[in-house]
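We show some of the complex, not the whole, and keep each chain where it was.
So that you can tell them apart, the chains are marked A, B, C and D in the order they are listed, and the count of residues begins at 1 in each.
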Amino acid sequence: MTDPKPPTALNLPMMDPLPPETQKYFDICTQKLGMIPNVLQAYAITTEKLNGFTALYNDLMLGDSNLSKLEREMIAVVVSSINKCFYCLVAHGAAVRALSGNPQLGEMLVMNYRVAPLDPRQRAMLDFAALMTTASATIEEPHRQALRDVGFSDRDIWDIANVAGFYNMSNRVASATAMHPNDEYHGQSR
Amino acid sequence: MTDPKPPTALNLPMMDPLPPETQKYFDICTQKLGMIPNVLQAYAITTEKLNGFTALYNDLMLGDSNLSKLEREMIAVVVSSINKCFYCLVAHGAAVRALSGNPQLGEMLVMNYRVAPLDPRQRAMLDFAALMTTASATIEEPHRQALRDVGFSDRDIWDIANVAGFYNMSNRVASATAMHPNDEYHGQSR
Amino acid sequence: MTDPKPPTALNLPMMDPLPPETQKYFDICTQKLGMIPNVLQAYAITTEKLNGFTALYNDLMLGDSNLSKLEREMIAVVVSSINKCFYCLVAHGAAVRALSGNPQLGEMLVMNYRVAPLDPRQRAMLDFAALMTTASATIEEPHRQALRDVGFSDRDIWDIANVAGFYNMSNRVASATAMHPNDEYHGQSR
Amino acid sequence: MTDPKPPTALNLPMMDPLPPETQKYFDICTQKLGMIPNVLQAYAITTEKLNGFTALYNDLMLGDSNLSKLEREMIAVVVSSINKCFYCLVAHGAAVRALSGNPQLGEMLVMNYRVAPLDPRQRAMLDFAALMTTASATIEEPHRQALRDVGFSDRDIWDIANVAGFYNMSNRVASATAMHPNDEYHGQSR
């Protein structure tokens, strides 16, 4: 079931009818999440756009990586906090609360990740993601080395960089189009 | 033929051997561009990563849109100029020079797009992309309306937002990994 | 009942024994709120410090004003969001949720007040508070006039300025001392 | 004797007649300082507002503390310099000149405290106050430890934080209301 309010401030109807594969994907969302995330509805303008977004998203956030799913969501929230993206803070803040079982951790990452009691590895990961967000042009070898020094491999650095990069994209698309999060997220895992 | 120097500062070898489809894609690049862009070599760690990146890229930069290919490259350069991404400024600066036949336009967008003699439509487009890059959280309805006022449709706004968003991702991945542009770009279309 | 963890990162014990009036005040807090807010415990170093803080706080947030109590809390949250003060965002975010009966409004003000559907009067009030927080030296007569134009009196402007000023003080004291919010706030009024 | 020009740009008359205690306080000011500081006139809207402000001010700036009165004024000026608050720079710049007997020190703190020849203890104190003013959310344990390392106790840190916090409040109230300093300050202790 789709949200009756359009997912963004743009007048861009979803494909109608939805292609069977998309319909199936959305049905699974409804079943598993109780909603179709508005970001998916927003990208369902063309098959290419929806698939381009979801393929990248699924590989980064759900695919094979040494970063746990929680860690990837933590990066998502810290980047979104700096960019002040309402959509992503609501949706991924809920994910951090759910995956960590720690509602306060979700709040801390939304509000100011520096107050969260993190181990040095996760703190270094989030510092790197934050620096990528605020001043990526200043990143040099010592910043990458700092990640290696707490145990990350070069493949892990690639993954951190790509997750942080991804939310610097989607934060901006969401803010630029006034994408609003589904109501369901707000009360989850409090 | 691949660049002998690795595409980034990370020790991340390409798939070896490359899957046949990737090899074919890279052969086409070599044939048409005289090189395999380093960004593609960098993402060729897994099929999912390479395909995720290229599917999104190809739809945004080469797919169906009311924005001309030059206009999409102009957005790429303006976003990359703000983020000071060496890789993207070199690669997409060359694209602006080639597509416009105007080397000075490429230089202007790299250095300070405000000095370029643009029509109001393109200027509004680049102002929106710049604002998305520096302060996306401040975007509200009047900013979108300013785009409509110079003739952009809501679909065009979606496309502008997604191209600008994409380079805010790839600028950051490139800077975070010290991705370097292929030598071939520098002298092109001067 | 006091929180077993000290209210800040400073080793500053509360007065012991508490003066009878302070004890009475704290008992009322426990009774009405189910906790003694950590900020009060932190200031209970001397009677002068505690009374100085609470007298100002109580007049500004609970005293006579044309601004509703919700509006004062809205200012508190917007200022605290810009200053990224964990303590104040948690405590006053809960207050906005409670006083408005609208959990999403609390989240919006914590994350990016520009996405909240506000009437022009409240939006002008929050824009003024935000500008006081980020660039107070640039405020001139037109900014005050903008508040008068949406119906605020000069007394209202005084109140807005003083509430916004107060949180620019307490945000900084809280962050400088690592003041942490009582656990009770997180789940309230979700 | 009150300044004939209202203390701020707001049309907010003082209580009339002044309550006896306020009148007495103002008479003492006139006697000792040759003026009633405009900030006091501005707050004399209600007894609660005047007393709330003066109680906090008097405890912080004149009350018991290991920080000398000059040091507290130094913090006031450095915070006000960053916030570019005309009222506080004039009033507290005069206080630094008077208490230090060093007019150039007052000028240095107004203009750029980094050029002042300070001992490491005072420099650390002012660096902390400056960081609280520009980026309080980035303060963590090492910043507090740096103060302890030059000899400050935790109580001293509390006092530094509260003085710096206070001027981040009053700077903003002064700028937001166009509070102007009494003429008498300008020529004092030059």
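What we mean here is this: contacts are C-beta pairs under 8 Å (C-beta built on N, C-alpha and C of every residue); 3 or more make two chains touch, one makes a residue touch a chain.
Because the structure is a prediction, the values reported are computed rather than measured.
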| item | value |
| --- | --- |
| Size of the entire homomeric complex in copies, 4 being in place | 6 |
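Operating definition for what follows: only the chains that are shown with their structure count from here on.
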| item | value |
| --- | --- |
| Centroid comparison with chain C (C-alpha atoms), farthest chain | B |
| Distance from chain D to chain B - Cα centre to Cα centre, in angstrom | 51 |
| Inter-chain centre distance, chain A versus chain C - centres from mean C-alpha coordinates, in Å | 30 |
| Centre-of-Cα separation between chain D and chain A, whole angstrom | 44 |
| Shared interface positions of chain D, touching two or more other chains | 137, 140 |
| Graph class of chain-chain contacts, one of line, ring, star, complete, other | other |
| Contacting chain pairs - touch in the sense defined above | A-B, A-C, A-D, B-C, C-D |
| In the complex with chain C, residue positions of chain D that touch it | 9-12, 45-46, 48-49, 51-53, 55-56, 59-60, 63-64, 83-85, 128, 132-133, 136-137, 139-141, 143-144, 154-155, 157-158, 161-162, 164-166, 168-173, 175-178 |
| Complex interface listing, chain C residues touching chain B | 112, 114 |
| Sites on chain B touched by chain C in the complex | 137-138, 140 |
